[in-house]
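Note that one protein chain of the assembly has been removed; the remaining protein chains are unaltered in position.
Up next is subunit A:
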Amino acid sequence: MITIPYLTAVSTYFSYGLLFAFGQLRDFFRRFIDWWLTSNLHGYAPICLGHEDFYIRRLYHRIQDCFERPISSAPDAWFDVVERYSNDNNKTFKRTTKTSRCLNLGSYNYLGFGSFDEYCTPRVIESLKKFSASTCSSRVDAGTTSVHAELEECVTRFVGKPAAVVFGMGYATNSAIIPVLIGKGGLIISDSLNHSSIVNGARGSGATIRVFQHNTPSHLERVLREQIAEGQPRTHRPWKKIIVVVEGIYSMEGEICHLPEVVAICKKYKAYVYLDEAHSIGAIGKTGKGICELLGVDTADVDVMMGTFTKSFGSCGGYIAGSKELVQYLKHQCPAHLYATSIPTPSAQQIISAIKVILGEDGSNRGAQKLARIRENSNFFRAELQKMGFEVLGDNDSPVMPIMLYNPAKIPAFSRECLRQKVAVVVVGFPATPLLLARARICISASHSREDLIRALKVISKVGDLSGIKYFPAEPKKIEQTKNDIKLD
């Protein structure tokens, strides 16, 4: 539920209209100029059909320097951002050798495993020396090492399911698994704000896709009832299978899914639940076991639990955890398991070590400390931002907090000014978010210290004043209140 000031909504539409109009004008003139130029591609079909590259050429290129900034160090709390310059108006960039040390508010480094760790990194280096950087084979040929088997067993223990299978890439896990689980004649009901890997997998499966209003279990129930009653399109036969796909933490909103209600509805209508815990595994829950632990949902009620190791574990890859029969079936059918190269062994070792640290099996309580710290940091940061008058989305305890910007001009303004003040933020606009709702997404890490957060708050407050994004009234400072109290006394 986002609250927009009405004037901001009107001005945002107007800004986009103006940008669109200018883009069309420039395209119009470009067509005349290009008519006179000869081209040696006569007879070839155009690469882009119609105007499908319009957004990239006329809107995205204008602010391209805010995205894809190269970094030259590990994604720790502070990192080095490479400085670039452009000679042709942001179309191409040249990297310089200068770097600037910035505060990292963009990496998904939730538990701080993104940089040197005293338990994980020596073990990873050892595994690199022993097993080398790549397995050079798919899982079924020669790519399963003892580390892979240990990793899958570790994941089952951590997630709380009977069996698990691990893949080399998180995006590919979703887009390769969903077509294996469901096909033509099936129904996928997915949340309207699901990640593009799920959308890709769903489109690739050939099943019918229906969307329910974001995080609204009542609308999910309505859609389910309607679809079950109607049956398959045209033939109206009953659906072969119904899968409801939800995410643990939605990466663009920072909201936590209403999992207990969703699971209750799915049980009632006999639909399967597919939970994508990319951002929530390892980051929320008392011992980091994700959204099921946080909301008290029994893991046996969620049929397919998917997650990635890129966020909280500082590695790469994804996993699917489920019943033994499900995992057996996937290992025989999924192309990401049969044909794709398996996850590199050092990365697998990093995940195993990270899981051991989180569970406390390395003999220290660093895992519990990290989890407590990320929860503290997230709640502190969110509360302070809201006190300053920013519109911050996301639930309490969620380490992802988007700050709403709305106007397209504020996207590059916020990003560039923050970079000048040595704070690196990630800004997101259309089409990753709805047109009106551009935002700056802050990801808090357990490796941020209190001073880092206070510094970030000062910078964001200053930049927020400059770009006018404090849409809510700020809360009055407590010092003035105590002064008044003393006066009254």
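Operating definition for what follows: a residue touches a chain if its C-beta (ideal position, glycine included) is under 8 Å from a C-beta of that chain, and two chains touch if they have at least 3 such contacts; residues count from 1.
Keep in mind that, in the parts below, contacts and distances are computed from a predicted model.
**Q** Which listed name, "Nucleoporin 43", "ORMDL family protein", "N(G),N(G)-dimethylarginine dimethylaminohydrolase 1-like" or "Thioredoxin, mitochondrial", is the one UniProt assigns to the chain that has been left out?
**A** Checked against "Nucleoporin 43", "ORMDL family protein", "N(G),N(G)-dimethylarginine dimethylaminohydrolase 1-like" or "Thioredoxin, mitochondrial": the hidden chain maps to "ORMDL family protein".
**Q** Among A:Ala149, A:Ala300, A:Ala372 or A:Leu435, which residue is in contact with the omitted chain in the full complex?
**A** Of these options, the touching residue for the absent chain is A:Leu435.
**Q** For a quick check of understanding: of A:Phe14, A:Phe29, A:Phe116 or A:Tyr339, which residue touches the chain that isn't displayed?
**A** A:Phe14
**Q** Where does subunit A touch the missing chain, residue by residue?
**A** The missing chain touches subunit A at positions 1-7, 9-10, 12-14, 16-17, 48-56, 192-193, 196, 199, 203, 211-214, 219, 430-431, 434-437.
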